[in-house]
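Quick one: the structure is below, and I'll ask about it shortly.
Yeah, one chain of the complex is gone here, protein chain that is, but the others are all in their spots.
And now, chain A:
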Amino acid sequence: MLVRPKGKEAAVKIIPWCIPLVLLSGWQLLSWAGALPERILPAPTKVFQAAIGLVSTGELFSHVSISLTRALAGFLIGGIIGFLFGLFNGVFRFADLVFDTSIQMLRNIPHLALIPLVILWFGIDETSKIFLVALGVLFPVYINTYHGIKSVDKSLIEMGRAYGLKGGALFFNVILPGAMSSILVGIRFSLGVMWLTLIVAETISAHSGIGYMAMNAREFMQMDVIVLSIVLYALFGKLSDVIARYLERRLLQWNM
């Protein structure tokens, strides 16, 4: 073994960050050496300075908070709708018959293709962005919830019935926990879709948010701010992944 058991825990924490650190230092060194012109890629220190500058004016905070609000609102709306449809169509045969075919049809439309339509419907204010995020999040949550419920072990459901569980008790003790790992896959996937949609929507049509900050910086050739926006997206992407992992660890404890 490369790592001694004693230092193992620390190593597990440090190793994943090695590549980002190496890349970052390489980037910084190349900038110092003059190999990377500032017009192409500003040095990390410059980006950091830009971040400090934007924090001190309060601009960064307002852009980040508006983006997070949109992301969260869209995620909650789309996620809840997708979850409920997945649930009902998975559990009730009739709901399945009525809704599933239509949802499968809508699912195959790339939701970003609706941007022109959405702008005409809702203009470029909050509604349009939240609508797009919700739409993007809805389908992965739906598909995975639906599939998770459909694929719960039938023999466990039969056992539950034979042991006197029905209705809500059967649902909460057998069906929902049985579908949970699939539901969490859907949530994790839809967190990615959430950021993607928001970036595109904010870049194309907005007057606030991280995407707007980047587009605005482009007009003034502020490379450092543009790179800062991209770094912010990467950090928030990582953050949502951490949250998803935490949920998995909590809810799928029995599977560990």
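For this structure, a couple of remarks:
By definition in this document, contacts are C-beta pairs under 8 Å (C-beta built on N, C-alpha and C of every residue); 3 or more make two chains touch, one makes a residue touch a chain; residues count from 1.
Going forward, contacts and distances are computed from a predicted model.
Per its UniProt record, the hidden chain corresponds to "Aliphatic sulfonates import ATP-binding protein SsuB" from the list "Aspartate transcarbamylase regulatory subunit", "NusG domain II-containing protein", "Aliphatic sulfonates import ATP-binding protein SsuB" or "Sugar ABC transporter permease".
When the whole complex is considered, the residue among A:Cys18, A:Leu120 or A:Ala162 that touches the unshown chain is A:Ala162.
Across A:Ser56, A:Thr101 or A:Asn255, the residue that sits in touch with the chain not pictured is A:Asn255. In the full complex, chain A makes contact with the omitted chain through residues 155-156, 158-165, 173-174, 177-178, 180, 252-255.
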